[in-house]
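With one protein chain removed, the remaining protein chains of the complex are shown where they sit.
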Amino acid sequence: MNDTVIKTKRLTKKYGTQTVVNKVGLHVQKGRIYGLLGRNGAGKTTIMKMILGLTPITSGSAEVFGREIGGNAKRIYSRIGAIIETPGFYPNLTGTENLEIFARLRGTAFPNAVKNALEVVGLPYKDKKTFAHYSLGMKQRLGIANAILHDPELLILDEPTNGLDPIGIAEVREFIKALSVEHGKTILISSHILSEISVLADDIGIIDQGVLLEESSMRELEKRNGKYILLQVSDIPKTILILERSFHVKDYSVQDEQTVRIYDTTLNMGEVNKALVMEEITVIRSGICNDTLEDYFKKITGGEGIA
Amino acid sequence: MNTCLLILLVLALLLIFCLIYKLKHINEQISFIKDVLADMKAGNLNRRILVQENDRTKQICYDINQIAINSQSQLIHQKQSEQAYKRLMTSLSHDVKTPLASLVGYLEAVESQLVTGKEKDEYIHVAHEKAQYLKHFVEHLFEWVKLDSGEQVFHFEVSDLNEITRNIMADWILVLENSHFEYEIDIPEEEYPVRMDSNAYTRVINNLLQNVMVHSGGSKIILRIAKEQQRVKVIIADNGKGIASDKLPHIFERLYQCDHSRSAKGNGLGLAITRELVNAHKGTITVNSALDRGTEFVISFPKAL
């Protein structure tokens, strides 16, 4: 079975002479959350629209479930739930009625789908309030409810926490995470907030001015993240004793039988090495790692940062 | 007579077209179900069959979906417990190893007579502290594992949040005064009924207050309870050093520590446990913070009806 749910190849979008999306190659893996990170106007929404076939592709291709959206649209769309930009609904209908319309258009996967979806996002079922009187946060929630109404395999969420209050943001994040972890959904999410992506995503793609600068897994990135000194020695307990007694190091962690990480990067490594050798401890390797995620993003985007 | 026949003919034709249309529709539906079932058989349990309200196949499709949902959740549950086990192993290997290695270092020094007299006593003292820390850590770790795997049993009952909070705070006031913390407690007089496990709730408040005392570096604690439409909010704030915005989203993660200090202070499990406990109450916990101005934890519970 093919495990890549969304695959784009040299996806390009031009408006006139302006290139909005430039040769983007995304790979969204099954059952994972893919975070598309980029500033406002970096081209995230356009990429999502092209994947969904909502805007023509200038060149390149976008495959969803191994097929291009187009001919077999009906069967592919029924497997996708999406929010693009701020979702609109019928202002004269209540949230429940709005969802019932979409449920009837699409069909449902189980009984009481509307009630269920509303419960998940924390909106009341059969409420009297019409959509016109909804707050921005409620609108956003209804949009999410609509996206999950038919229990789709793939969710494409464009800035889903836009317009929510802090508690709402936390709830939505939690629940997006749960969709992936507890229900095995594949999720493509875009955001301009670094912390949001870093807390949610398993894989990350960084977009700047329409170009995909980097695509890698979060775990890979986290390895590069952090300021610490890596010390590989023959005798850990002795080393630690020396570090604590002679250098007053408190901030460290033992990685395995030979490696220790020291989080105080101001430590004079020359002195440490000398002291260790004096105690007949072999230093196999010592190195410094000096990078944070944010620094990393700054480096990638050419110094401006994203968060 | 002729017109009658004509009308009958037209009606018959219409009926035939209707039936053909219906048949085509059912055929389509069946081929769709076949496709989805093939996909499910290949292991994609997230696939669903969507049906219309008045489709003949409705019940069949709902049942197929239900089976898929059930086996999917079982599969995921299995995976999760596997992962929990793996996480436990990594925790043990990293966070137990660190204090253990240091403990061994001190004891070895004592054992091999490298230190004597007063220094030896001090070494033993440090080793004892480390052993204590290790003990606490292991206790916390097991508590967390229990919560994470869903084995913890809660006894929920509807009780007055304000009353319970008052009782908890009564015990804390002395502690706060002894450690020279200013405090400001604002608990309303009326009853706020919330469905909760009072032991777990006490742990939540204790953890947060402990957290403020140990980590905030501030001198003042504010505890406030407020009511919103459907929810009750408990706010615990301090005037300490705050948490940087890039670290904020991670603080509830297991073993995340802002300052990486694996020394005697914290063990990175307190807030993770707190969040699990709050989640068990169908509540949420969020945090706002500004550097050098303080941190504010907001717990929000749904009100019992």
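A few comments on the model shown:
Chains: A and B, in written order; residue numbering restarts at 1 for each.
To be clear about the criterion, a residue touches a chain if its C-beta (ideal position, glycine included) is under 8 Å from a C-beta of that chain, and two chains touch if they have at least 3 such contacts.
Everything below uses one rule, namely that contacts and distances are computed from a predicted model.
Chain not shown in the complex: UniProt lists it as "ABC transporter permease", one of "Glucose-1-phosphate adenylyltransferase", "GHKL domain-containing protein", "Stage 0 sporulation protein A homolog" or "ABC transporter permease".
Note on the chain not shown: across the whole complex it touches A.
Checked against the full complex, the one of A:91, A:111, A:166 or A:287 touching the unshown chain is A:91.
Summary of contacts with the chain left out: across A:74, A:219 or A:248, the touching residue is A:74. Listed for chain A, the residues touching the missing chain in the whole complex are 49, 52-56, 73-74, 77, 80, 82, 84-93, 97, 100-102, 104-106, 130, 146.
One rule holds for everything that comes next: only the chains that are shown with their structure count from here on.
Against chain B, the residues of chain A that register as touching in their complex are 1, 75, 78-79, 104, 106-111, 150-153, 166-167, 170-171, 174, 181-186, 194-196, 198-199, 228, 236-241, 244, 250-256, 260, 263, 292-294, 307.
Residues 32, 35, 42-53, 55, 61-62, 65-66, 69, 72-73, 75-76, 80, 93-95, 97-98, 100-106, 108-109, 245-246, 248-250, 259-263, 284-286, 288, 298, 300 of chain B touch chain A in their complex.
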